[in-house]
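There's a structure below that I have some questions on.
This part shows chain A:
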Amino acid sequence: MDFDIKRLGFTLLGLLIVLNWGLLMNAFMRKIGARVARRIGIPWHQPWIDLFKNYSIRSQITHGLMFYLGPIFRLSGGVGIFLFMPMIITGDHWLNYSFQGDLVLIMYFQFFGMLGMALGAGEGGHPYSAIGISRGLSQFTTIEVPLTLAIISLAIQYDTLSLADIVRAQQGGFMHWSMWTNPFATAAGMLAALGTLGHSPFNLVMAPNEIPIGPPTEYHSTFLGVLQSNGAILHVVEAALFMNLFFGGATNWIEFIVKTFLIYFWSVFVGMVFPRFRIEQSVTWFLKVPLVLGVIAVVMFM
Partner candidate 1 sequence: MTQYLSVEFIAMLTGFLLMVIGVWGIISQKNLLKIVIGFSLFDTGLNIVIVSLSYVKNSTAPILDKAVEVSDAASKIADPVPQALVLTSIVIGLGVTALMLAYVMRMFREKKSLEINSYNELKW
Partner candidate 2 sequence: MKSLIDKLGKTFDIKDIVYQRPNLAFVTVSKEHVLNLITNLLDYEGFSHFVLLSCVDWIEDNAFQLTYFLNNPTLKIDIAVRCFIDRNNPTMTSAHHLWKQIATYQRELKEMYGIDFPGSPGVDENFVLEGWDNIPPMRREFDTKKYAEETFFPRPRNKTNDPKEYMKSKMYPND
Partner candidate 3 sequence: MMVDDKNKKKFDNPHYAKREVIGPDGKSFIVDPMNDYFCDARPKVHEPNIIPAVEKFLNWARSKSLWVLGFGTGCGSIEIPPLITPRFDVFRFGIQMRPTPRQSNVFIISGYLSVKTLKRVIRSYEQMQNPKYVLALGSCTVNGGMYYDSYNTINRLDYYLPVDVYIAGCMPRPEAIIAGFNKLKELIREGKGEGANLYAKNFDWYKANQKKIIKDWNMPDYNW
């Protein structure tokens, strides 16, 4: 692998943009939530302040090595997905390191962070962490079913598993997007997105009221800061994944921001309306309508 300083520079810049956009997007979403509840809500810069605050906490405790490594795995997972995902399709600058692996790599790299985080939280020894993780893993198994169906449908449609190629195939106008050319896959994928982005009704993992915020119960200060940074990046990157798959990707940062915002807003919007599912409800939910949509999507292109 040739070392390419220019690519590294652009990638880091992209990471910075994504991080800040993620924080801002989080603020927007919470603001929207507040407005729905007829509150004013947080100031738009609150996420940055929280991040600074958390990094500025003076004391930390650690439960052991894996506890320490957990957030690192988590952030590596988030950043890794970013690295292997093309952000802006035009030109070569914002494709990051997507030439090293395709869609399958991204799909499975999601687990890197989850697994590391689960291990770290597990070493914390808190029963709530384990409960949260068991719920998260349970839910994730079925979320992946419609998502995989949608992806396979796209792979058949575009005859490739390369994300960049999928995006390129959608260029050339609004009507070329998978959303129009493959509406069932889009529907299945976007329903799966509800689960992936982890808002209500699929937020049983964190469930602040019954198992105080689930896996990260024991995480605080800098560890929490790392997790927050990851959350910001991951939300954008996952929205970008759906954008690339179904909504024609992005040709510039403005388009990127608008599209990721709307995709993320979709999950927030649903979350505002629906209460939280119980675990067996959320597990089986993905095996109902989204599964059928995914099957139709695959059958259409078989």
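Regarding candidate selection, all candidates are chains of the complex that A comes from, given by their letters.
Just so we're on the same page, a residue touches a chain if its C-beta (ideal position, glycine included) is under 8 Å from a C-beta of that chain, and two chains touch if they have at least 3 such contacts; residues count from 1.
Computed from a predicted structure; not experimentally measured.
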| item | value |
| --- | --- |
| Neighbour of chain A by the touch rule, complex-wide, chosen among 1, 2 or 3 | 3 |
| Chain A residues within the candidate 3 interface of the complex | 30, 34, 37-43, 46, 49-50, 52-53, 56-61, 208-209, 212-213, 217-221, 224 |
